[in-house]
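Supplied in structure tokens, the structure appears directly below.
As you look at this complex, bear in mind that one protein chain is not there, while each of the others sits in place.
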Amino acid sequence: MTPLLAASPSITALTAAELRELLRRREVSAADAWQAYMSRAAALDPALRAFLEIAGDTPEVPGAPWETHPLLGGVPFALKDNICARGLFCTCGSRILEGFRPPYDATVTVRLREAGAMLMGKTNMDEFAMGSSCEHSGYFATANPWALDRVPGGSSGGAAAAVAADMTAFALGSDTGGSVRQPASFCGIVGLKPTYGLVSRYGLVAFASSLDQIGPLTKDVTDCALVLSAIAGHDPMDSTSARVAGEDYTRYLVPDIKGMRLGVPREYMGEGIEPGVRAAVERAVAGLNGMGAEVEECSLPHTEYGVATYYIIAPAEASSNLARYDGVRYGHRAGGARAGATTGAMTGAGAGTGAGGDLDLAAMYERTRSEGFGAEVRRRIMIGTYVLSAGYYDAYYLKAQKARTLVKQDFENVFARFDALVTPTAPTVAFPIGAKTADPLQMYLNDVFTIPVNMAGLPGISIPCGLSEGLPVGLQLIGPHMGEPTLLRLAYAYETASGIRHPRPAAVNAAVAAAEAIRAAGGVGGVAK
Amino acid sequence: MPAVSAAQVRHVAALARLSWDERSAPKLVGELNEILAYISKLSELDTADVPPTSHALDLRDNVLREDEPRKGLAQAEALADAPDSEAGMFRVPRVVGGQ
Partner (left out) sequence: MTAYEPVIGLEVHVELKTATKIFCSCSTDFGAPPNTQVCPICLGMPGVLPVLNRRVVEYALRAALALGCEVEPASQFARKNYFYPDLPKGYQITQYERSYAYRGHLDIEADGTSRRVGITRINIEEEAAKSFHGTRGPGGAGESYAPPRPSPDSPESAAGGGDEGEGYSLVDFNRGGVPLIEIVSEPDLRSPEEARAYLIKLRNLLLYTGISDCKMQEGSLRCDANVSLRPVGQEQLGNLVELKNMNSFRSVVRGLEYEIKRQTAVLEGGGRVARETRGWDEGRGATFSMRSKEQSDDYRYFPEPDLVLLRVDQAWLDRVGAEMPALPEARLRRMTQEQGLSEYMAGVIGADPLMAAFFDECVKLQGAGAGAGGGEGAAGVGGAITPAALANWITGDLARLANAEGVEFDALPVGPEHLVDLLRLVDAGRISGKMAKNLLEECWRAGQAGEAGQAGQAGQVGKAEQSGKDRPVAPLPSAIARGKGLEQVSDEGEVARIVASVLSGNGEAVASYHAGKDKALGFLVGQVMKASRGRANPALVNRLVREALGARS
């Protein structure tokens, strides 16, 4: 027992729903909850490096129904650093946005604040959500709480690590090609990518607009339903927001799946899957069968084209979405600001920043962007620019849009027969830090099972289904359009029956010890900047 | 698909306003060609009669806003994160051309 955790060791071990119940019974105060999570985050962050920024004080939210709001009153949470919250930095893990404070809240931030949740800080991520390991953060890599020398997955790696290590009660991430589900899988927690349009994208810094969705990362399925209830529903600020009202998703948490028809796509169980992952998923499928679901093999024949399609469409949209980072209105500018001018933080990554303001416009653009963006982001901007450029649009971009139609049709065909699909979330468990950074393509292929879901705009959830080599394996459930109720019911039933619910990484204890060692040595706290 | 040349990559970098570094160019050209070779896998697909999808979902209704003004940001807020500003405006290296 460490002194840091002695404050309220039990509070951080609770799920959001459990904490909410204690708050309701007034056995715990919101201030206790805040203090407990902040202490634990401060203790663990030096080892895990999950946070880019931890809020200083209890957030003052006028009129926030703390402690009393039935949904999430008094529950601390974290946001992936590509979701805007007024008053906190929003860097997207990029040096080009170092020091940028958005003057507005994302719609999801507003909704969580209105539901009484308390924002603790912003979590680390692959720069602009481009990556599957959190190693492409412009600041530092995040460690997996299950094994500190392994990646937490990405791009929402900081959010997943923080939730898995009980540094926050829940977090929101974003999922463009698997960025919520894959890190949830690697960290042994629950991650949901909702149907495209169910959750507003207003205030989510765009990576690939037609694929991005915000989703919850939670300790269990009940919390997932709870958080989704707070953030889902139509938003007039997002033109691609679905015309559906929010609802109470916890009512779908029924542990009964008798007669549910489940498909197992054979393309998702083929070569390239680690044996341990395959075994865990097969056990889970057998378990679901045992619970009364009808399980049958099926086929999504265009699966093998998913990654290629994605790596045309997503970079194309990204090359345009990231054009606004030009050093004019906010963020990093090469050459720094003119002396005496109003400025944000300008400490840049860049080598060769010259004296202030002496670059011509062309050089300012090119140096700002080359200094501000990391290698992976530059690579994807290059790909995206190329596939949209004159002479290549039809061969790449238009072709990919057509391939996207085929991928989408695959799902429409199987959902005529099945209520949901069951697959592994990723072909592997968390891999060692540095294992794939040298080979971009190998990194991309880690998203092979999650990408098609984004292409089709469908909901997908990853839930833990056991361990392989001591590391969590994620089970992905894919639903039809607006099939969240089915997914939550299925996930909840599996969680209940299997008893696999918020598995605790042993490594966290080591992390706590490491944190203590750092503190004892007079090291810094957990705040990244 | 034919491989892209260094000259093409350089052109694309100019379009994307990314600086071109001769030293790291060969590595970048190699990586891009590897990725392009992979995504060219799509040419195997017969998509003659397939319509393109640009939105994940069929969004059938218009999404429109009423023409009613709302207060935006104050000047100081708008300029708060500007790397350089003057006289209430964003200051940039001289824009040339066009005049």
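For clarity, chains are labelled A and B in written order, and residue numbers in each chain start from 1.
Following the convention adopted for this analysis, a contact is a pair of C-beta atoms (placed from the backbone, for glycine too) under 8 Å apart; a residue touches a chain by one contact, two chains touch by 3 or more.
Here the structure is a predicted model, which means the values were calculated and not measured.
Q: Of B:4, B:45 or B:59, which sits in contact with the chain we cannot see?
A: Among B:4, B:45 or B:59, only B:59 touches the chain that is not shown.
Q: If the hidden chain were put back, which of A:39, A:155, A:303 or A:385 would touch it?
A: A:385
Q: Among A:203, A:335 or A:505, exactly one should touch the missing chain; which is it?
A: A:203
Q: With the missing chain put back, which residues of subunit B would touch it? List them for me.
A: With respect to the unshown chain, the touching residues of subunit B are 14-15, 17, 54-55, 59-70, 72-75, 78-79, 86-99.
Q: For subunit A, which residues reach the chain that was dropped from this view?
A: Contact residues on subunit A toward the absent chain are 82-84, 90, 92, 97, 100, 102-104, 106, 201-206, 208-210, 236-240, 316-317, 319-320, 322-324, 326, 328-330, 357, 360-362, 365, 385, 388-390, 393, 397.
In the analysis below, only the chains that are shown with their structure count from here on.
Q: Quick check: how many Å separate the C-alpha centres of subunit A and subunit B?
A: Result: the chain centres lie 23 Å from each other.
Q: Flag every residue of subunit B that touches subunit A in the complex, lowest number first.
A: Its residues touching subunit A are 1, 4, 8-9, 12-13, 15-19, 21, 28, 31-32, 34-36, 38-43, 45, 47, 50-57, 59, 61, 63, 65, 73, 77, 79-86, 90-96.
Q: Can you list the residues on subunit A that touch subunit B in the complex?
A: Touch residues, subunit A against subunit B: 99-101, 103, 195-197, 210-211, 236, 239-240, 242-243, 302, 304-305, 307-309, 311-312, 319, 323, 326-333, 336-338, 341-344, 346, 357, 359-361, 363-367, 369-370, 373, 378-379, 381-383, 385-387, 389, 395-396, 398-406, 408, 440-441, 454-457, 481.
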